[in-house]
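Missing here is one protein chain; the remaining ones are kept as they sit in the complex.
And then subunit A:
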């Protein structure tokens, strides 16, 4: 459906956060809408290969690039509005922020992703040098960190001519003023730097070899019609020269010099012997306060036999004594005295159960507005999510929040920006609305619109009416005829099993962001909990604990309170450590491979999407920043540029304010350094969430790490 249709149907437009959304094409931020060349009537120009295509085609006949959809909307929105086309688009911003993981990357387009390419090129650099150097560095560099080679999918060989020129022009001005001291600067820079190393140590030869590569480069793009041969080589020479200087002044500072060394996963990491096929699924349960998240979790655990009869009986009795009888099931999740006292979840609780396909790790999040920071730091590790909404009249509406954002909305936005693409919407408390189909449909319509605007694809959202209290549609199909009479879909447990297993990457060096530091009888004094993002671990593995930089040895690993021999990417485990002082292990830190330390920094360049804020963001705005499990006070020190929502191109430099729904490149300075990576290097460590005055004001990704903590 297009936006126009939605308008006609009189949806509330303020739900439309990301302005454009996608419900047909799962292309990961790859749709680039370029300025359309003037076209003859009845024909349209492909923005990439300039082929003239027939009006009826949505993508270029020759190269498959999507048509500039502003043209589509201008010319025949009526036709599209009738639902003929699925090819509506997400804003480039939304797409890139909420990029699908490559694993789920589907078929349709071989679209050169200039937007991402540019991003990889650090937004400011020359798109064209990229192609050059990535080629060169393939030749020159055998030692290269594995995931640095990420550049490949960006298809540098076909950026638009416009981009090449404009990027080329801006390169001279914008080339990093930051120290590129360490290789943590993204892959592209690594590539360049190595070239610098290889080149003879004088400027002239730099510039000549650079210009020859430029010529070479131009040849590739025979079809480009407008470009600037003249100054380009000089620019590159300058860049290289500067790079070299940067390198000289910074090479002692580099913490991660050995990152260039090729990482080879060890044999045991790749072996598949570990107890069969069940893969772990980190499933966040989110939603507005009191929607029944904890009750739902408790109920599932009870139904699957994870809670003994005796235990359940105890909960019931104690809850009743406290006058909180209805909270008995939620007591399974809300274990602290304070939470039980108030009947409200405060920090994310973790529980485990096995479905047919997954070993599920439930992350029961707090719904209260004040605990959103806890929700973020506890649930960023989610692979998929259950969004629980309260169907009862007034409560659903509260979650959608009339004027200020309710947590149904805030959580959905956050979850999406955690990188979660698949959600199950559990429309709970259906018993209170008499299992009314109308109510369910109403909720589906309202919330569905909002979810799409967040960048969730319609096909990745499953809707289930249920009642946690009355056990309807949880682990078996509904028994109440008021529900079964109109709902024949799957129950919650089946819906969980229908989720696509998340992508796991064991081939990269270990990264385990520390969610929690605990001590227990079985785990000993120092143990960390968290999900492995990359790599694998086993007892006696040596790990580097960042940001302290201490080395520790893995003593034991526990999953679901049972010890296990190895843990791999995607697993949520508790790892007990020895040889380290507990004071040096902090939540928000990262366990990593001793030879591949993560970056620690306190100044970051972010690409952000501003959410529905009332107060604009200014240079100097004070915020709290969340990056995986780390949180820190920070301030916006620069607003570099405003980006066009559709094209992702810079539409204005140094704007004075950022208002709702704008996207921009900003620089933030953190009060303390945190473990962070550029998004292109590690997604989990490269997402950032900004909050102020109790609401999430912007979400985004780390485009550059500006300053090393020395």
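In this text, a residue touches a chain if its C-beta (ideal position, glycine included) is under 8 Å from a C-beta of that chain, and two chains touch if they have at least 3 such contacts; residues count from 1.
By definition in this document, contacts and distances are computed from a predicted model.
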*Among "Protein pelota homolog", "DNA-directed RNA polymerases I and III subunit RPAC2", "Ras-related protein Rab-2A" or "SUMO-activating enzyme subunit", find the name that the UniProt record gives to the complex chain excluded from display.*
"Protein pelota homolog"
_Looking at the full complex, which residue from A:459, A:479, A:565 or A:693 touches the chain that isn't shown here?_
A:693
*Among A:297, A:328 or A:348, which one is in touch with the chain left out?*
A:348
*Per the definition of touch given earlier, which of A:400, A:510, A:529 or A:544 contacts the omitted chain?*
A:529
*Mind pulling the subunit A residues that touch the left-out chain?*
335-339, 342, 346-350, 368, 370-371, 373-374, 378, 515-523, 529, 561, 586-587, 614-616, 618-622, 624, 633, 635, 639, 653-657, 659, 671, 691-694
